[in-house]
Structure formats: C-alpha cells, structure tokens
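Here you go, one structure.
For this depiction, one protein chain was excluded, whereas all remaining protein chains were kept in their positions.
Right, chain A next:
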Amino acid sequence: MTVPATTAASLDDPALRERFLGMVGDGDEYAAVELTTSLLDAGVPAQQILLDLIAPTQARVGELWAANEWSVAREHAATAISERAVAAVAGRTMVRPHRGRVTVACVDGEWHALPVRILAEILRLDGWRVDFLGASVPGPHLVTHLHQTGPDAVAVSCMLPTRLPRAHAAITACRSAGVPVIAGGRGFGPDGRYAQRLGADAWAGGAREAAGRLAGDWPPPMDDPYRTPFLGDEEYTYVVRQRPVLIDTALRRLAGAYPATGGYDQRQQEATAEDIAHILDFLAAALYVGEETIFTEFTGWTAGVLAARGVPAAALLAGLRLIRDQLRDYPAATRMLDAATASLRDA
C-alpha cells in the first residue's frame, strides 16, 4: 500500500475531481471509465484512483442528493457509473494473492455497496483473496459462505444505524463460525463506537485503515462470541413488534395534530407512513444499542434533508409527538424522543 508521491499531484487537482463528478452525474460511463483508465496508464496507483477520486466523488454525490441538488435518479445513475469505474480499475490491475482470504459484504438491508466494493478492491490490491458478496447479504447466506470458504476475516459494512440489530446478528454468527469480524461504515457510529458493543473484533474508518488493520496483527484472539452482553431490551422489543400499530395510530391522529395533512392523497399518505416508520426504525436502533445519539443524529439529519425540500421542522416534530404519546410507559424511548424534540426546537 505504498504510493509514490510523484503522481499524487494529479489527483489533488480539484478540476479533475469536478470533471469526474460531472461525468458520473451525466451518466457518462464511457468518459468516466476512460478517465480512470487513462490515469492508470499515466501511472497513478489504482488505490489512489479508488480512494482519492472515486470515493470522494461518491461522497459528494450523496451530499448533492441530500441538498436536493440532484434527483434520486441522478444519484443512482452516478453510483452505477462510479461502480463501472471501479470495475474498470479492478479489471486492469492484477495482484497475486499472498495474504489470505477475506469475505466482504453489506449487512442485510444495507444497499450502499460502492464503498464496500472499493474496500474489496483495495484488499485485493493489497494481496488478499477477496470474496465480494455485494449489497444486502442475508445473514444465513453469509454464514453459509463462511463455512464453504473458511476465510481469515469477514468485513461487514453498515451505513445506516437501523441495520445495526441485523449487523449484530451477522457479527455474532460470523464469530460463532470462528471467523473474526472487521466492521466498517458510518452505521457503527462516530469512530465505530458501536462496533465493539456489537461484538466486532475490529473497526476501520476507511478502506486504507481496514487494509492496514488486516495486514497487521490479524487474527485477533477469539473469545466466546456469546460472551458479549445481550443488546436490546423490552422497550426495543415493544417498538419493533408494535411497529404496524404505532404507525397506524400515529397516522390516524396525524390529521388532528397537523391539519395540513388532511388533504393528502394516497401517495402522500404513504410517504408520511414511511417517514413515521423511519422514525420508529431509528428509535428502535437507538434503543437496541442503548445510544440516544443514534436517534438525535437521525432527526437532525432528517430535519436538514426536509428543509432542503421545503418541508418545515413542524412536520417532523408532530411525528415525534405522535410516537411519544404512544410510548409514555417506556422511559428510554420517551427520553430519546424528548431529546430529539428539544434539539430540533433549539435548531
């Protein structure tokens, strides 16, 4: 993973990044592939193209979507083009595996595959034999794969905290199968602080860090995977099991609490139901991990996304109140909802 310093300058050029962003934003696969391969031909190391051009561009794409500057279609198209650019880089760089075998996967329900795909390529370039299982890998598929290939490590990615309960199940299952787990992705919280609580053997903030961690002192000593404390309590269980009822009740009361919704058509009502479901899913994740910030960060971020689309914070606040009214007997959930409400009011 050493990178010659002489070629670094070309990727630092902001005009180049802007050009690449334009290409993926136009859905111009051929231009994007052409650019990456010409960089390879010019001697820029593949790792740099992946991590210093494609990955930051993809981060920008996400920001542009959140800011409502790009449509969801454009975001998806751009991601598909970035994926092709990664494939082009991968197809032109052969590395003889000399380390071991790694399985790379997104947890069940997690669809942000590109960062994980980039990680897979970085590990391959670092000499690992990599099995990339892609987006949203159900736990049983992952464990079957482990029994069949016996890798030295599993890298699991989770970008959204709502997938943490499933990530926990997957991590425990992998470790029970005797394979140590390295976790990654924003879903594991700032500095990956939830990764350890969910039983992961290691956490990496990025692909470089992951490659460094795996190349170093690996495997870590394996303790009993079931020795980590049980996560989730009866509040979590209640919110998950009562989800349909909580959503339904909230929707029925919504018209009274927020009259503007009275005239919603079917499509708008469904979108509202989805929003309430989202609030509940993040609340459940926060309860599962026992971490209020999972919930408050979500509400803060959502308020920003809604503001960019001209939706006032009052709508979100109404949603929080409708859920809170139904969870009065659940102190942790109430505390989280109150904290979120307070920080939205302050903002």
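One rule holds for everything that comes next: contacts are C-beta pairs under 8 Å (C-beta built on N, C-alpha and C of every residue); 3 or more make two chains touch, one makes a residue touch a chain; residues count from 1.
As a working rule, contacts and distances are computed from a predicted model.
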Undisplayed chain, where the name is taken from the UniProt record, one of "Branched-chain amino acid transport system permease protein", "Phenylacetate-CoA oxygenase subunit PaaC", "Cell division protein FtsX" or "Serine phosphatase RsbU, regulator of sigma subunit": "Serine phosphatase RsbU, regulator of sigma subunit"
On chain A, residues whose C-beta touches the chain left out of the figure: 19, 22-23, 25-31, 33-35, 71-74, 76-77, 79-81, 83-84, 86-88, 90-91, 109, 111, 135-136, 138, 140-141, 143-144, 146-150, 176-179, 222, 224, 240, 243-244, 247-248, 251, 267, 270, 273-274, 276-277
